[in-house]
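The complex appears here minus one protein chain, its other protein chains still in place.
Then we have chain A:
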Amino acid sequence: MGIMQTRDLTIKIQNKDILTKINLSFLTGKTTAIIGPNGSGKSTLLKALSGLNNNITGQVLFENKDIKDFSKKNLARNLAILPQDPSVPADLTVGELVQYGRFPYQRWFSRNDKEDQQCVKWAMQQTQIEEFKNRFVTTLSGGERQRTWIAMALAQKPKVLLLDEPTTYLDIAHQLEVMQIIDRLTQKYNITIIMVLHDMNQALQYANDLVVIKNQSVFAQGSPQKIVSANLLEKVFGVTADFFINRDGNKVLVPISLVK
């Protein structure tokens, strides 16, 4: 049984079907990548999983309980979501931003207690941002900023971390950095990662499980090394690709041409 499931999840936005009857199960403590063409509803699915979208029919279950039955704060203690390209006030420091991750644990007058401080410290260590905790977030590079956001989400001490294209806009070194952080979180702390990705090779390399969305529904789910094939790429993206095997024995692909 996975930590999260969807049951007949259907989402309409202004009478247009975005997702229809999605039934998925997400593996506990593993990395699941969601992939699909632009506009296929990947981000919508991620938002629905996080409880950000209320206009859904069907169910999203967290540990076999409908997420609608969770209080907002309780849900935030279990699930953390990192939207794409979030905004930040100009004079917020890295340390302060990461502390916001403790918001779901704090009550009206509770200040930063020991536990809060420990969680913030832990989150900053995991993402290696401690050295610039007193800098303004707006002065950071893209990669540093992304790690700061991940740290904020980690300070929530979530069991599931939902990421929307965490490597978009980053150079390859920073992409690698982010993916390695994610890898460590699943392996060392058993945090379940569910993320929308664009880069097929990242999915092949880092995801334990792959969900492919096409035409508002699940086209395939399974180990990326098994299910990603020339056939799948052609049907989902309309692309032909060459496959290679890298030094770890994993599949790597290079897109070659568009199928007409």
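By definition in this document, contacts are C-beta pairs under 8 Å (C-beta built on N, C-alpha and C of every residue); 3 or more make two chains touch, one makes a residue touch a chain; residues count from 1.
Heads up, the rule we're going with is that contacts and distances are computed from a predicted model.
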| item | value |
| --- | --- |
| Listed names "2-oxoglutarate ferredoxin oxidoreductase subunit gamma", "Iron complex transport system permease protein", "NADP-reducing hydrogenase subunit HndC" or "ATP synthase epsilon chain", with the criterion being the UniProt name of the chain not displayed | "Iron complex transport system permease protein" |
| Touching the absent chain when the full complex is considered, from A:7, A:21, A:135 or A:214 | A:135 |
| Candidates A:73, A:184 or A:226 - the one touching the absent chain | A:73 |
| Contact with the hidden chain (one of A:44, A:127 or A:156) | A:156 |
| Omitted-chain contact residue, chosen from A:15, A:38 or A:87 | A:87 |
| Missing-partner contacts on chain A, residue numbers | 47, 50-52, 71-77, 79-83, 86-93, 95-96, 100-101, 103-104, 106, 108, 112, 130-136, 139, 153, 156 |
